[in-house]
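What follows is a single structure, and I will ask about it in a moment.
Every protein chain except one is present and positioned as in the full complex.
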Amino acid sequence: MSSAGHPRSDPASRLPLQSSALPDRAARPEPGQRSRHWPVVSISIIVVFVLVALLAPLLSPADPYEQSLRLRFRPPVWDERGSWANPLGTDRLGRDMLSRILWGSRVSLAAGVVTVLIASAFGAAIGLVAGYYGGRVDATLMRVTDATLAFPVILLALILAVTVGPSFTNVVIAIAVILWARYARVIRGQVLTLMQLDFIAQARIAGAGAWRVITRHLLPNTLNTLVVLVTLQIGYVIIVEASLSFLGAGIPPPTPAWGSMIAEGRDVITIAWWVSFFPGLVILLVVLAFNLLGDWLRDTLDPRLRQL
Amino acid sequence: MSAVIDVRDLRTHIVTRWGTIKAVDGVSFALGEGETLGLVGESGSGKSMTCLSVVRLVPRPAARVVGGEVLLDGEDLMRKSDAEMQQIRGRKVAMILQDPMSSLNPVFSVGMQLREPLTMYHGLRGSAAAARAVELLAAVRIPSPAARLRAFPHQLSGGMRQRVVGAMAIAGPPRLLIADEPTTSLDLTIQAQYLGLLKELQQRHRFAMIFVTHNLGIVARTCDRVAVMYAGRIVETGPVRRLFTEPAHPYTRALLESIPRFGVRRARLTAIAGQPPDLATLGTGCAFAPRCPAAFDRCVEAPPETDVAPGHAARCWLHGA
Partner (left out) sequence: MLRFVFFRLLQSLIALAILSVVVFVLARATGDPLHMILPMNASEEDYANARRYLGLDRPYVTQYLSFVGRAVTGDFGNSIRARRPVSELLRERLPNSLKLAAFAMSVSLAIAFPLGVMAAVKKGTRIDRAAQLVAVLGQSLPTFWVAIVLVEFVAGRLQWLPAGGAEGFASYVLPGFTLGWFVVAGMMRLLRSGMLEVLDSEYVKLARLKGVAERKVVWVHALKNALIPVVTFAGIYFAILVTTAIVVETVFAWPGLGRLAYDGITSRDFPVIQAVVLSTAVIVAAVNLCVDCLYAVIDPRIRYSR
């Protein structure tokens, strides 16, 4: 919609117009131009998250499964009844909150990464094929994609969870089965644009077959989009997994999972607010970090994806 | 004859991360009724920014008009309030943009976009507005104008869209029409038609016209006077005939020489050596000096505008005092 296609070094064409009055307000450079500096905070949070997930057994002060009726509902360390043995307090069964949170990161990270990898691989493949072949293939695939997109994730996840029983695998499958549609749609859109470009036509004239064109020419050009999508989706998946665990359809207890921890603390929130609070806070921080990183990546790699 | 538009020492600066760009650096010209000024120059020379500065629609907050006067029928536009300027834009000073494919709002019909200025400028509504809109479309020679009112931009060709834009522009009718490369995006065969149309409209409504282009051929055909811009300054200005036959400024000469001519055989086309200047790092001397074949030591100082002949001036020490 902006003046595309006309290479102009003329500054007049690049900046949005607004009426200018003459009063002597100092001109300043266009604000909000993307800063080039790295999103340090986001990346650090994510790095910490990954490290914690990998090294949880080493980092936890206590065994997350160990129960102690004597230590039930101990408040965090800064409360007068708290102690450094349980810096973030204990839960209903006297288990150390800090350790459970640290261990819970394993579930979240694993769920996030695995689900997104599966969904993106499958979704991208569908998108590439649909965009490349066009016509009937495209139309059919897109109908399926749209139907899938419109299906509420949690409903399916609940059904699966109750069907075969709640487990990590089921959570991954349930989410991935719906998530791929998002990738398919976006990648297909990209491919459609790419197909208009000359280098694709040249490749085909040179005799390249479908496989070659897709893998050597189309796929590399969609990697930027994929990276952005993947980053943004990991956060989303973590939240969905937590929601499922919260409803009892996710990772079954006693495995520490942030969602189920929040659920456990729900009834006692008046007397032991920390049981629900800290897991939620951690979810917020991690998802926020992924979203911010994804935004930055998108602005850096491909601003046209602003709609995501 | 008093001037319709009299621009005096217009200056517009743009603040960027790399420094302050003097996009328009002391531009002056004047036009009377029915006169056409051709504003010529490379990309980045300041042509478009000059036009936007005249109507005070520069991209804020980075750009700002920092000085000068713009007298429209004697009134200084620089002293007007925002509200007053809004009344003047479109009604007294109209502008046509380069790319017809993106100038019209894709979600509104042609009729709506045409009726809007009629309502704003003349208070016309309903069937009166529609009738006048049909007249305007007929004036720009669009076939079946009444039916076209209901059409949407994507249903029209580029040439037709540009005519619609033209119709909107004469809705005032304006005192000054600024055409920013209006034919650059049109097919060659349609270009001539459109230019003819603009001239005809000008004769009928007697507005002054600023025609921005980088195409000297169009300048020769449609303009009375020419101003050649380089790096934000007008380096030469004069009657069109004189500029073509006796260009005073080396840049103008180079531009004319770079046009391939029928019948003259040459092994290579002449190009102007070097690159357009980086506006953020301009020095104090003549901006063209680095690329000028006739540069000498005086050129480290910026030359003032000097008259070469009546009505013909250039910024060059070759003619200077």
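We call the chains A and B, going by the order they appear; numbering starts again at 1 in every chain.
Quick note on the criterion: a residue touches a chain if its C-beta (ideal position, glycine included) is under 8 Å from a C-beta of that chain, and two chains touch if they have at least 3 such contacts.
Because the structure is a prediction, the values reported are computed rather than measured.
Considering B:Ala129, B:Val165 or B:Ala313, the position touching the chain not shown turns out to be B:Val165 (whole complex). The hidden chain makes contact, of the residues A:Ile154, A:Val227 or A:Leu301, with A:Ile154. Which of B:Thr12, B:Ser45, B:Ser103 or B:Thr237 touches the hidden chain is settled by the complete complex: it is B:Ser103. Only one of A:Arg81, A:Arg143 or A:Arg216 touches the absent chain when the whole complex is considered: A:Arg143.
Taking the complete complex into account, A:Ile239 is the one of A:Ala176, A:Ile239, A:Ala257 or A:Leu297 that touches the chain left out. Within the complete assembly, residues 55, 57, 86-91, 94-95, 97, 99, 102-109, 116-117, 120-121, 152, 154-155, 165, 168 of subunit B touch the chain that is not shown.
On the side of subunit A, touch with the chain left out of the figure occurs at residues 1-3, 16-19, 30-32, 143, 146-147, 149-155, 158-160, 162-163, 235-236, 239, 242-243, 246-248, 259, 262, 265-266, 269-270, 273, 276-277, 279-280, 283-284, 287-288, 291-292, 295, 306-307.
Just so we're on the same page, only the chains that are shown with their structure count from here on.
One simple way to say how far apart two chains are is to compare their mean CA positions; for subunit A and subunit B this gives 50 Å.
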